[in-house]
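One structure, as structure tokens, below. Some questions next.
Right, chain A next:
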Amino acid sequence: MILLPIFLPILAAMALTVWGRPLQGAIANAVLSFFVFLLTLAVFTSPGSGLIHADALGLLFGALTGFIALTTALANIFYVRGAEARLAPPLWRLYHALCQVVLGATLLGLYADNIGLLWAAVEGATIAATFAVSLPRSASALEAAWKYFILGGVGIGLALFGTMLVYLAAQPALGPGFAAMSFSALSSHAAWMDGSLLTLAFVFILFGYGTKAALVPLHGWLPDAYAEGPAPLTTSLSGPMLNLALIAILRFRHLLQANQASGGAAMPPGPFLLTLGLASVFLVGFSLSRRRDARRFFGFSSIEHSGIVAFAFGIGGPAAIFGGLLHMVLQTLVKSGLFIALIGAAGLRDSTAPGHYGFSHLRGIVHSNKYAGWVLGGAIFGLVGLPPSGLFASEFIIISQTVQRNPWVSAPLGLGLLLCTVAILRNVGPLIFGSPPPHTRPQKAGAEMHLVALHLALAVGLAFAMPGPILALLSNVAGALQ
Partner candidate 1 sequence: MVGLPGQGMHLQLDALSLLFLGLLAPQIVASAVAGMRGSVTFWAFVLGMVLALAAADAFTLIFGFELMSAASWLLVLRGDARPATFYVTMAVFSGACLIPAVFLPASSVAFLLILLGAGAKAGLAPLHSWLPKAHPAPPAGVSALMSGGMVKVALYVLIRYAFIILAPAQQPWWGVVLIVAGLGSVLIGALRAMLELELKTVLACSTVEHVGLIAVGLGVALRAKAMGDPILAGLALQAALLCAVAHGLFKPLLFLGAGEVKHAVGTSSLNWLGGLMRGMPRLGGLMLLGAAGMAALPLGPGFAPEFLLLHAVIGAAATGGILARIGFTASLALLGLGAALALGAAVRLIGIGFLGRPRTLQAAAAEDIGRGPLFAMGLLAVLMLPVALLPGLVLQLLTPVVMELAPAAQTPPLAYVPVPLLLLGFLVLAAAGFVLQRWGVRGTRAAPSWNGGFGAPPPWLPFGDPLTQPSATGFAEPVARAIGQGLLTRDMADPAEEWVVAPLLRVHLKGVRLAERIRRATIRERLAFVFVALVLFLLALGLGEGG
Partner candidate 2 sequence: MLGFALSLIATLLHAAFIFAAAPLLMGLVGKIRAWALGRRGAPVWQPYLLLYKLLRKSTLVPETATELFAVWPVAAFLAISLAALLVPSFCTGMLTADLSDFITLIGLFALARAATVLGGLETGFGFGGAGAGREILFSIFAEAALLVVLLGFVLLAHGATVDGIAVAFATQHIGISVSLGFALAALLAVALTETGRIPTDNPSGHLELAMVHEAMVLEYSGRFLLLFEYAAMLRLLLWMDLIGTIFLPFFMARADDVLSWPLGLLCWVVKLGLMVVILSLFEISTAKMRVFRVPEFLGASMLLGFLAGVFLFVAARIGL
């Protein structure tokens, strides 16, 4: 049962590589994603067992991933209709196959209860994503893919080393064999593990998966990859991949914390995470103000949010972890919606080719289509921690926890958030309400804008009127992983 959502897309990918015109591929992709979404919901009933069995965290983010994949695939249909001429049919097939591979690999990583499988999943997702980035075949796209490949490859290598070190550190507790690679076993035996080895392992894990999560200074690949690849796959669908990496970091951090809490020799994980988190927030805060390309711009903001989440994990404690997880969920919803809206907006300016996402080109969307303009504006506003944006709740929790547990780092965090918020909001004016480029005529907005509105509504609802079950689920996870 649990294997279905993982391997259905991966197997279907093979078929998609050889079959179908672009539009058919897109539709098939959407249908598949729909089934996968249903399956991710079904998994709640039978979490499976053994190598692949999903815990609460995996289930939650699995469902989220399924949802994002579905909406992205739906928006992707409009995208393909608009941009069909831009890629050769075989490349389109490859592209849709890659969408499914990324989806399957991400789910595998989320559901796997084995650090080795997790690593393999991340590697697969990375390679697929690299391929996808290189698809447009333009010089800049190839260059972006090359960067992605080199940096991602190094990251994967480091992650593998860390994984092996964790295994090694678990020897005193669990001895050789699969047990020493299973999260559940590890976290229950963390106390008896070799603390110093575990710390060393955590550093490598942090750098390995931190590269996937694009924490500064490991972020080098992300902006270009976002900006150059075929939009839906490399932007909207990559949110779940960031989540996967962050969740991996969270799990390993928990091992370290548990070992240290029970008198082990491990160092506290806080300082490492706080350093990278703050570095991310600050660098983004300064980098955002000079961006002229929308996708690159919001790529940077993804880096910022990874940084915030890492920071929250670094603060530690159930509440902060809760805030971090909530932040991941909300930011994934908003960001994916935002990119869908961005593609739609670029469509309104009748060009969905990469490179046409420059702010100068998208100015004054509201003049092209009022609804689209407001939705896009709402999505951008949703990225900053000002109410009624949902992120206000998570950032409020995180900052309050920071003040209570580690007051001195709250000052730089506040400053960094201030920089990022202002840098994002100062683009809303020109982008949404500004004076449009000449010969801009009002047009009909695609139906994908409704998807974006759905995303935003979900984000706000989850933040300020969280249903009891989800609340219980999240707080249990946070309590277990503190």
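Going forward, a residue touches a chain if its C-beta (ideal position, glycine included) is under 8 Å from a C-beta of that chain, and two chains touch if they have at least 3 such contacts; residues count from 1.
As a selection rule, all candidates are chains of the complex that A comes from, given by their letters.
Not measured: the values here are computed from a predicted model.
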Single touching candidate for chain A, where 1 or 2 all sit in one complex: 1
Chain A residues within the candidate 1 interface of the complex: 146-147, 150-151, 154-155, 158, 196, 199-200, 203, 206-207, 211, 217-218, 220-221, 223, 265, 267, 272, 282-283, 285-287, 289-290, 322, 326, 381, 386-389, 392-393, 396-397, 399-400, 402-404, 407, 410-411, 414-415, 417-419, 421-422, 425-426, 428-430, 433-434, 463-466, 468, 471, 474-475
